[in-house]
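Apart from one protein chain that is not included, each protein chain of the complex appears where it belongs.
Coming up: chain A.
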Amino acid sequence: MRSTKKTTIASLAVMVSGALLLSSCGSSDAGSSEASESSAGGEGKTVLTVSLFGTMGFEESGLFDEYEKQNPNIDIKYESTQGETKYWPALQTKLQSGTGLADIQGIEVARIADVVANQSDKWTDLSQFVTKEQVPNYLEWKAEAATTEDGKVLALGTDIGPMGICYRSDLLEQAGLPTDPAELAAKMPDWDAYLELGRQYKANAPAGSAWTDFGGGLYNAIVSTEETIYYDESGEPVWDSNPAVKEAFDTAAEAGQEGLTAKLEQFNDPNWEPAFANGGFATIACPSWMIGYIKGKAGDAGAGKWNVTSLPGGAGGNWGGSYLAIPEASENKEEAAKLIKWMTDAEQQATVFNNVGNFPSNKEGIALVGDTTDEYFQNAPIGKVFSESAEAAPTQILGEGDGVIKTALTNALLSVEANGVAPADAWENAKAEISNQLG
């Protein structure tokens, strides 16, 4: 009796441990069946997953709902990561493993050269789908930047980043500065004049309010008006010897050293967003996509307090902007390509601009938004401001390491304004960091 009982217990134990083993090995199966389930969806619907960063405006403008209404067989699942510097590494991990990718992923313009040069095998060539018709509609540089040498179109453009200066007219008024966009623009023939206005502001400003948010933001705005930035046309890095980069860096460092900045690292400092509402800074270099940020973070209380004017000297430029692409691992490429085409059509881009300010990259879309004014910004003619900036913008040369270099220099500027590092030392630190990363 005893021995049989023992045997039963032992065999039970073997069975249990075996089952444990099976279940632990089988978990990968469970994962993949889940994935195929989600792509099949309930009631025969196709589920398209969309993963973006920041406020790209599609969800905010209700476009996903509209597309689902027009295409009852499609179910869109959307998610967004706040900061691009957090979104990108996560996306790279997923690309590496080939799992967890959405059908549609956003790509920031500073990463597109890297994608085209090094990851063309991980993204779908969109020219094989309907999207080929879309390409001629884009601003030439926007489409070219996402096309490989052998003609693969890896991504379609959503928005571009023409720039202006956004400002709190109530704060400027308190400091005795002009609040009318045209008057303010007349006082700013160049960036030095912008800093000079900042000094005047600082002398009369309400306590706890700085002229601008962050030296890194100022730097990005200045450098984004240039044609050659970090790389030359042959693809060689020239940022170190490019006087335009150094000048922009020095100007921003000067602003930081003089205390004209609020020392709030954009997107990463938890106090950056509240400062839109509580008047922590009076002006911010304002790519069109910043419009949506301001509305979101300053909220209803900020309505009618903000305004927009053109960059110092009426310069044109481009800071940021994005693309949409389909990972090679996607199982719904055709449907995803249709959705991308629709999302980047002129009408949808115009809708996004009118709602959150992301400026169209589609030529017809640009024509549609020329007369847009924005109630939130005291009826400022944002369509006109950003169209002019886009028109005057030089065609920028993009390079593989744009994102890395930009991040390192921005970080160096934070160390100048927040930690009192000498600009020359900060520049050297950034240089070491960049050569460490780019080899």
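Following the convention adopted for this analysis, a contact is a pair of C-beta atoms (placed from the backbone, for glycine too) under 8 Å apart; a residue touches a chain by one contact, two chains touch by 3 or more; residues count from 1.
Operating definition for what follows: contacts and distances are computed from a predicted model.
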| item | value |
| --- | --- |
| Complex member absent from the view - protein name from UniProt, among "Small basic protein", "Cellobiose transport system permease protein", "Carbohydrate ABC transporter membrane protein 1 (CUT1 family)" or "Transcriptional regulator" | "Cellobiose transport system permease protein" |
| Contact with the hidden chain (one of A:95, A:112 or A:229) | A:95 |
| Sole residue of A:69, A:86 or A:199 that reaches the chain not shown, by the stated touch rule | A:86 |
| Sole residue of A:127, A:148, A:228 or A:268 that reaches the chain not shown, by the stated touch rule | A:268 |
| Residues of chain A (touch criterion as defined above) contacting the omitted chain | 3, 7, 10-11, 13-14, 17, 20-21, 24, 82-83, 85-86, 89-90, 92-93, 95-96, 118-119, 122, 208, 263-265, 267-271, 274-275, 278, 280, 404, 411-412, 414-415, 418-419, 421, 436-437 |
